[in-house]
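One chain of protein is taken out of this complex; the other chains stay put.
The chains carry the letters A and B, assigned in the order they are written, with residues numbered from 1 in each.
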Amino acid sequence: MAKHVGYFPELKRNWWLKNRYFTLYMVREATVLPLVFFIACLLAGLYSLLQGQQSFQGWLQFMQNPITIVINLLALVASLFHAATFFTLFPRVMPLRVGGKAIPAKWIILGQWFGVLLVMVLFAWVFGRGV
Amino acid sequence: MMEKRVKRSDEPIWWALFSAGGVCFAVFVPAAILFIALLIPLGLLPAETLDFERSRGLLFSFPGLIFIGVVICLPLFHAMHRIRHGLHDLKLGRDKTNKVIAYGAAIVFSLLALLGFVLGIM
Partner (left out) sequence: MTTKRLSIQRYLPEQSKTPFWQEFEVPFDDSTSILEALNHIKEDMDGSLSYRWSCRMAICGSCGVMVNGEPKLGCKSFLREYPGTISIEPLAHFPVQKDLIIDMEIFLEHLAAVQPYLINDSQDSNQTHKQTPAQLAKYLTFSDCINCGLCYSACPQFGLNPEFLGPAALTLAHRYNLDSRDQGKAQRMVQLNREEGVWTCTFVGYCSEVCPKSVDPAAAVNQGKVESAKDLLINLFKR
């Protein structure tokens, strides 16, 4: 076993401020904070729908509050930043092979962004139907 | 020395939920935020797009259940996993406690969303 006679500084809790790469990692991890806010909005909306018309109007008003809009705008930016990081990590965690040949990471990343776009179109179709 | 180290971690369960939630956060959530939290509240789409009756019809249906799964439940597990590990990174609290609170919250609020859905379709 090691005889730790030397100097061994403890890692301080602000370690992620000392290196740009670590700071970016913490930003990636923090993308979930505005996400939690958006999910809370949705849960509130769901229960307002159960309580009736008036309650739902109140929820819509809350969603129109400038502070709510700003946090949700932040959530949108966070979700896209998360997507950018997540999509590049995916082909490294699960390298896909077709017929023994590896699919280039670039294609997998592009495919995932295509998925984001497809869901946007789906939402536009669902909300736009019959209006 | 080896014996005390061989405990299998239950992390694969949480990691699988985190990963599934991560895909949903990246693929489904951007559109959900854009439409529900930005375009409609800002009045950039017609007011009827999300009126009371239409919203009920959309949410309390089979596609609505899928919506709850991919925009509420799975992203919740994703978020709570990152918050738990973030607390460890910042050396805040005990990981064992943080783990119970974080995943406990994800489970409770997911069940609450599903309960809301069941009440809605009844």
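Following the convention adopted for this analysis, contacts are C-beta pairs under 8 Å (C-beta built on N, C-alpha and C of every residue); 3 or more make two chains touch, one makes a residue touch a chain.
It should be emphasised that the depicted structure is a prediction, and the values quoted were computed from it without experimental measurement.
Engineer: List the residues of subunit A that touch the chain left out of this view.
Structural biologist: With respect to the unshown chain, the touching residues of subunit A are 1-2, 4-8, 11, 15-16, 18-19, 21-22, 25, 29, 89, 92-95, 100.
Engineer: List every residue of subunit B that touches the chain not included in the displayed model.
Structural biologist: Answer for subunit B: residues 2, 5-9, 11-13, 15-16, 85, 88-89, 91 touch the chain left out.
Following the convention adopted for this analysis, only the chains that are shown with their structure count from here on.
Engineer: Sort out for me which residues of subunit B touch subunit A in the complex.
Structural biologist: 22-23, 25-38, 40-42, 45-46, 48-50, 52, 55-56, 58-60, 63, 68, 71-72, 75-76, 78-79, 82-83, 85-86, 89-92, 109, 112-113, 116-117, 119-120
Engineer: Could you list, by residue number, the parts of subunit A that touch subunit B in their complex?
Structural biologist: 13, 16, 26, 29-33, 35-36, 38-39, 41-43, 45-47, 49-50, 53, 56-57, 60, 63-64, 68-69, 72-73, 75-76, 79-80, 82-83, 86-87, 112, 115-116, 119-120, 122-124, 126-128, 131
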